[in-house]
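See structure below.
What you see is part of a larger complex, with each chain still in position.
Here the chain labels run A and B in written order, and each chain numbers its own residues starting at 1.
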Amino acid sequence: MKREKLRVGMIGGGKDAFIGAVHRLAFNMDGQVELCCGALSIHPEVAKESGEMLFLPEDRIYLNYEEMIRKESQLPEDKRMHFVSIVTPNFVHFAPAMMALEHGFNVVIEKPMVFSLDEARQLQQKVKETGLMLCLTHTYTGYPMVKQARQMVAEGALGKIRKVYVEYPQGWLSRLSEREGNAQAAWRTDPKKSGKSGCMGDIGTHAANLAEYITGQHISKLCADLNTIVEGRNLDDDGAVLLKFDQGASGVLIASQVAAGEENALKIKVYGEKGGLEWHQQEPNTLLVKWLDAPTQVYRAGSGYLNDYAKHNCRTPAGHPEGYLEAFANHYRNFAQALQAKLHNETPSKESLDFPSVDDGVRGMAFIDNVVASAQSDKKWWDFEI
Amino acid sequence: MKREKLRVGMIGGGKDAFIGAVHRLAFNMDGQVELCCGALSIHPEVAKESGEMLFLPEDRIYLNYEEMIRKESQLPEDKRMHFVSIVTPNFVHFAPAMMALEHGFNVVIEKPMVFSLDEARQLQQKVKETGLMLCLTHTYTGYPMVKQARQMVAEGALGKIRKVYVEYPQGWLSRLSEREGNAQAAWRTDPKKSGKSGCMGDIGTHAANLAEYITGQHISKLCADLNTIVEGRNLDDDGAVLLKFDQGASGVLIASQVAAGEENALKIKVYGEKGGLEWHQQEPNTLLVKWLDAPTQVYRAGSGYLNDYAKHNCRTPAGHPEGYLEAFANHYRNFAQALQAKLHNETPSKESLDFPSVDDGVRGMAFIDNVVASAQSDKKWWDFEI
C-alpha cells in the first residue's frame, strides 16, 4: 500500500485561537500531515472564514465537530481523515475525543486532557477498547534535550535520583486581564471552562509531567499551597508544592502566573548521587550536566554525541536553534510515524512511540485533583491518589 | 479570484541533502506553500525515491530541472507551480534560475546566489526585465530580533553608527573532512563547485549581509586576511576582514570554519553614539540593547513592545523560543505574502517585502570578489568594487 500523507481534521482552532495555530504550525512543518477538514469554531461565520484562510475545500469546512466526525466517517478511506486534533478549551475536550474514538478516528488532544479525573479514566478505557492511538500534546517533553535528560537518568548516569526542582513562572496574569478583554485569560480563569484549578491546571500539570518524564518516577505524596493572588480572580493563579516520589526522590514544584516580568520560564533541575541536570525551556537547546568532581558539561541539541532519543527529535545540526514549535512538532511527527507504521503493519521505532499518551492525561488530571485537595487540607502530606 | 496555496517546485534537495530539507521545513511550516513537484536529484533513482518520500505524484517527479521548468510551464495555471526553490550546490544555481525566470516562474534561491559576480549581474538584469520576484535565503536576516535591530538603527535609537563587529566561527572543518567522506565538506571546499572562496563564500557572506542589513550601511573598503589552515584543503577555511562603511562606520568581520568546538556561532555587535546592540544567532530570541548611562535592556522575541517588523516575524508569545527554521520560514512567508498580493493585485505590506533580494545576491558575490582580491593584495585598504 502506498504511503500517503496523514490527514487531520481540526476541532477548534479558528482564526484568532492561539493554540490551534500552534498545532497547525507543528503538524505542517515536517510535511507528514495535511489538514483536510475542520470544525474550527462554534460560530459559523468564523468557522467558514477560518476554513477558507486555511485553504480547506468548502465541503470539508464543518460547523461543529459532531457533523465533522459523522461525515468524515462516511467518506472513502483514501479521502477521510486519519485523525482529529482537538484544540478547544478544556471543557470541550472529552466529548469530541470520545466521539472520534467511537467512530474509529485516532486523536491528538491538547492538555489538560479533559475536565475531570473521571472523564480521563473513561477516555483511557475507550482508547484501550478501541486500540486507537491518542497523543496528548504536553509540549515540553518534545524537546530533544528533555529526551536526552530522561535517557541519561534512565541509564543511571546520575546515580539514584535524590532531588527534583521544577519551576514554571509566568507573569501574564499579574493583572485582572480576564476583565480587560483578554479572551485567553477569560476562559483560563473561568472554572466552568478551565476546571477546578487555574494555574496548576494550565502550567502546573506541565511541570509535573516534565518532572515525572525526566526522572521516570511518579509523585506519591504532596503538600500544596495554592493562592489566588489577584483580587477578583476565580481560580488559583499561583502555587507551590512539596513533592515525594515513589522511588525515593523528593522535590519542589513551583507554578505561578503572577511572576511579573516572566515569560514562560519553565526550568527543571534534577540531582542524583553522582551529578545533576539543568534545563531551561527558554534556552531549550542546552542541557547542563553537572558532576561532583569534574567540570559541568554543556550538552547541545543537534550534536553527534547525543543519545538516540535526542537525535531523533532534532532536525538540524548543533548551532541551528530549534524551539517550541519544533518540540510541538516532535509529538506530531512521532505520532505520525507510529501511526504510519500501524497503518502499514510495521513495527514502529521505539523513538516514535515516545509521545505523551492517555496515561499521561490521566496522571495530569489526578495531579490537579490531588493538588487541589492537598491545598484545602490542614494535613501536611497528602497521598497522591489515582 | 480565490486565494490558493502557493505551489513550489524544488530543484535539488534529494533525500540526503541538508539545505533542501531545511527549505521544505521552512515553507511547509506556515501552511501557505505546498510542494507540487521537484527535480530533486541528478541521479534518477534518488530523484524518484525522494519524490515518493515527499508524497509527490509520479508525473511531477522530474529527472532534471530543464524538464521540470518546461513541463510545468505547459500545465494549466491553476495546477502549475508558482515558483521554484533552488537548493543545489552553488555551481548549479545560475542556469536553473535564469531558465525559471525566462519561463515566467518566480524564484527562491539558496545563497551564495550564483558562482560569479558576472552571473549575479545577469540574474539581476533578468529579474528586472521579467518583473518576477526573487528571494535569496540569507537565513539570518529572517530572525525577528535582527529585524528589531535594523529598525532601531534606522530610527536613530543608537545615534550615528560607529562600530560594527560581526563574527561567525564554526568548527566543523577543523579536520580535512572532505577526504573523510563528508559530502557537505567535499563540495564546499571544491573551487569548482563552491566558487573562489570557501569560508568567506559560505559564511563570510552571511556575516557581511547581516552587518549591512542591520546598519543600513554598505561596506566601502576592506582589508582581508584569508587563510587555508587545514593542510591539503583547496579553499580558504578562515579569514578576518577590517571594514569601512559608506556612512562612516568601521568594523571587523571574522569568519572561520576551524574554530574547533564552535557550532554556528554567528554574533553581531553594533555601536552608535548613544548605545549598542548585541545579538547571538545561537540564542536568537534575545537582543541586548546597551546604553551609555542606563541599564542594558533585554529585548525578547514575541514581546508586545517590539516594532512592527519584529512582531510580524514572530509566531508565538515571548518565552516560546523560535529558531533557525522559523527565521528561514519568515523569508518564505514574506515572499509568499508578497507574491499572493501581486497575484491578486493587492499592495503588499511593507513587512512582507522585507526579504533578501537579487540585489543582496549581487552584493554577496561582490563581497566574495573583493575579499579575495584584498587578501591577495599587499595594499592595506581595498576599495569595494561592484
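Basically, contacts are C-beta pairs under 8 Å (C-beta built on N, C-alpha and C of every residue); 3 or more make two chains touch, one makes a residue touch a chain.
Keep in mind the model is a prediction, meaning the values are calculated, not measured.
Peer 1: Of the identical chains, 2 are shown; go ahead and state how many the full complex includes.
Peer 2: 4
Just so it is clear, only the chains that are shown with their structure count from here on.
Peer 1: What is the size of the turn, to the nearest 5°, that moves the C-alpha atoms of chain A onto the matching ones in chain B?
Peer 2: 180
Peer 1: On a C-alpha centroid basis, what's the spacing between chain A and chain B, in Å?
Peer 2: Averaging C-alpha atoms per chain gives centres 34 Å apart.
Peer 1: Name, in rising order, each residue of chain A that touches chain B in their complex.
Peer 2: Chain A residues touching chain B: 3-5, 18, 21-22, 24-25, 28-31, 35, 52, 54-55, 170, 172, 262-265, 281-285, 300, 302, 315-326.
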